[in-house]
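Quick one: the structure is below, and I'll ask about it shortly.
A protein chain is absent from this complex, but the other protein chains hold their places.
Right, subunit A next:
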Amino acid sequence: MALSGMRGLSVFISDIRNCQNKEQERLRVDKELGNIRTRFKNEKASLFTLISNDWGLKEENAMPSKFSTLLSDRITLTSLVHVKGLSPYEKKKYVWKMLYIYMLGYDVDFGHMEAVSLISAPKYPEKQVGYIVTSCLLNENHDFLRLAINTVRNDIIGRNETFQCLALTLVGNIGGREFAESLAPDVQKLLISSSCRPLVRKKAALCLLRLFRKNPDVVNVDGWSDRMAQLLDERDMGVLTSSMSLLVALVSNNHEAYWSCLPKCVKILERLARNQDVPQEYTYYGIPSPWLQGKAEIYLRNFDFWHELGDTDSWCSREQREGVGLINRLNIKSLWWLLDHGCDIDALINLTLQVKTMRALQYFPTVEDPNTRRSLFEVLQRILMGTDVVKNVNKNNASHAVLFEALALVMHLDAEKEMMSQCVALLGKFIAVREPNIRYLGLENMTRMLMVTDVHDIIKRHQAQIITSLKDPDISIRRRALDLLYGMCDVSNAKDIVEELLQYLSSADFAMREELSLKAAILAEKFAPDLSWYVDVILQLIDKAGDFVSDDIWFRVVQFVTNNEDLQVTEAASLKAREYLDKPAIHETMVKVSAYILGEYSHLLARRPGCSPKEIFNIIHEKLPTVSSYRSKSGRYSATTRAVEYHALSMKGAALMDILAEMPKFPERQSSLIKKAEDSEADTAEQSAIKLRAQQQTSNALVLTDQRPANGTPPVSQLGLVKVPNMSNADQSTAEQGLTHANGALTVVDPQPPSTPSPDLLGDLLGPLAIEGPSGTAPPQSEPRVASGLEVGANEDALAIAPVEEQANTIQPIGDIAERFHALCLKDSGVLYEDPYIQIGIKAEWRAHHGRVVLFLGNKNIAPLGSVQALMLAPSHLKMELSLVPETIPPRAQVQCPLEVINLQPSRDLPVLDFSYKFGTHMVNVKLRLPAVLNKFLQPIMVSPEEFFPQWRSLSGPPLKLQEVVRGVRPMLLAEMANLFNSLRLIVCPGLDPNANNLVASTTFYSESTRAMLCLIRIETDPADRTQLRMTIASGDPALTFELKEFIKEQLVSIPVPSRPPAPMPPQARPTSPPSAALSDPGAILAGLL
């Protein structure tokens, strides 16, 4: 054919195909575009000369916009074609090349005029190229298109049918409002013309549809509704199908005007369905006899052969190889029947038309006329019954399309229950067939069916099959099944469904777990037959998919359990919680919820084995590190809550005599607590603190901060101080009552302590109130852990805040400087350094590559600090400017020193603050690392797969993409690692890696040299060996990639807090709003502080 004869084009395509890579392809394309551009430019010059001569245009740059606006009415494109220059053949060739290049994905921003001008070419080949390429390259608002309106119109009203077809296709594809206004009457004429060939008329119908969509006014309702009804009498299937599409659009816009079409649609449907009835299962559609007779037999034999072998799949691939998808459309029997009967084409039925007709009927709100309604239901009945689902189901798309459409129409018409149940039965068959498409649509339509109230019970009959679909190999089908189960769940079947969902949860893909757990949780709550079942379900949920159980859900459990009056339920819940704690690895949320429930109600279990307060306390402590290592606020919240609850437990007095009986020393201890508290009541917080420290040197004190609930408003300086004799039961520690509220006792660096919970601050606040266990007594572990939850910065054996030698000659820092530093790497405010005289706090704001840090220097004493000096030792990649530091800090005052930081390039080096002061005769000098770490210049950014993969691929290898196997990794769960990453501002993007053991994260790094740069991180872990992993880091800057890789490695390998097992990770603050609970509630106050 003529097209393949175009040698230049073929050569070009071959060249492109031979390109080894994208770069070569680009070069070749650029060369070609350059060539075409030059050719067109010469052409354009002569064109322009011609036009400007004609119309007196002078400016060279008047084209093209002025050109088009000025001249569109007065000039037709025909005159342009006669410009000498490129031959039509050349023009055609270049325009095809442009389209090919455009398809490859290159912008072709010139030559549009040439393409459009071909439309007015006199010969068919050029005209055709013009029409096709124009409708691909231009959008409906393009100026040049307006130039073409006249030409297009001439083609439509002309008598050449092939030209008419081309013009209608263009208008139908890209015609805009202007086309609608000037062409609609002509197109309408073509559609209803009896002299036109069906080929033209069916295109006219769809063309009119487009124009109607662009401007509904162009179809005059009054005049056209009758015409439309007449069109439905059309015998030609093609024209009728197109008209039906047009009708769908018209009816969806204004169904009242086309009411008269409704009975006609039903008639069409009747006609089609009856035809389908006549040859029974043999009927099929659109099979041309010559072709069928020639080829079909061969394929049928093939099919039978493979079918007998039971190997249709290999037949299918064979069929694909041969490129004939015959079997997909044909019913085998009908083919044989057709072969036998010489194929009567006219008797065959257009199933697409049936689908369209039924779709059109769904746009009418109801069918009122009883006769029409009856016949419609008859037809639908016939369709629904007429297809033998099981037998025909093998890939018979068209016939099933009709069935599904019929189902939709039945639903729309709100049929009687009997018909509905028929539909559900049919759908029930669909969801059990082999063909995945049918299963998929079956489930989807069943979900739609749920909206029809009556059928609920019938759908329930298929519950087992739907549950089976949850295990379908196809995730889309699993999703549909989940939707359906969710929709069909009610009180009667909730138990079964939720339990199925829970069971499925363990094996469900990662991508679905979140949705699954949320749905299970909602259903459990909505339809729970009883409370214990609900609690049980949620605990299972947490156990199986803790990551996806949001805080709301477990909060609710706690709420239900707490508000519930039935002690049995509470006991069952506590018991369950207790059982989960015995599991070797449990989720953070489980620890939280168990701690809460047990904290509140473990007394109910007290007589059971393993449930004594001591044992419960121990086991919660054992699990606690999981929580604190998550560095989440909730974790601390729960730690505290638990402590508070234990305390509350101890306070229940008489009601809990059985517990008290098991702890004979308890009452005595309590009174000693109170006594001590009373003793110290007169002290100011400050003095108490000092006193406490002094005491700590000789005895291991154990103090728990709390406020007596009966006290009402907290007295600010009330202080609780308790001395615990060594021989007392250490495990009773939590039952101590301290009466303390140390607010304001020490300098608080952070202006909003509740919103930025900081262990350091807490340490400060609770400074005088260290909780400490006697290190020598049996289970020593538990107390230090309480301590670790509450006061950070204590030494290894939790010997309270102040080191023993505090009063000796040298001044010792309070707390671990390294740990403080690490904590600050993850948050923006907190204490950097503290000793008995000074506290240095930091509050930083990081924006892109800028940082604004404020150092808070607080003198804790009643004497001034002198000779204060701060020297900034900045690494080369940071530009730092520290404002003037005053030489003296007045007593109990705090000064603020702003520090400006600019990040020049990626580096892991750290700035050091050389700080010195003099107190009395002591000269103190410390060198403090400042947390201007690499991750401060990161800005988390969530990337979608669409953004991620191109980037990932384009950064193809070293030095931009580096990979390393890291060994000796601190073992942590994937969720833990994700948390760590998120806290480092490397945002974990779920769903990007199909392997659930891998982690993909992204972030943007800012520095002056790199500007904003996207960094992509992939971590592949080995679930069998958590101490090693492989990481791949990619960014657009080699130095950045390297530094980031090393940085992450440091985070994964080293344990930032080296010595203490209970708090392996520096605590991290999350921006959570402070709880606004009443201040009189001790739990709320502590929670607020944390």
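Note that in this section a residue touches a chain if its C-beta (ideal position, glycine included) is under 8 Å from a C-beta of that chain, and two chains touch if they have at least 3 such contacts; residues count from 1.
In this text, contacts and distances are computed from a predicted model.
For the chain of the complex excluded from view, the name given in UniProt is "AP complex subunit sigma" [choices: "Phospholipid/glycerol acyltransferase domain-containing protein", "6-phosphofructo-2-kinase-domain-containing protein", "AP complex subunit sigma" or "TRANSCRIPTION FACTOR BHLH69"].
One of A:207, A:232 or A:604 touches the chain omitted from the figure, and that residue is A:207.
From the set A:474, A:622 or A:964, the residue in touch with the chain omitted from the display is A:474, counting the whole complex. The hidden chain makes contact, of the residues A:238, A:487, A:940 or A:990, with A:238. In the complete complex, the hidden chain is touched by one of A:160, A:568 or A:995, namely A:160. Within the complete assembly, residues 1-4, 10, 13, 17, 76, 78, 96, 99-100, 102-108, 120, 122-126, 128-129, 132, 136, 139-140, 151, 154-155, 157-160, 162-163, 168-169, 172-174, 199, 202-203, 206-207, 209-210, 237-238, 241-242, 245, 248, 286, 288, 291, 320-326, 328-329, 350-352, 355-356, 359, 397-398, 400-401, 404-405, 436-437, 439-441, 473-477, 944-946, 949-950 of subunit A touch the chain that is not shown.
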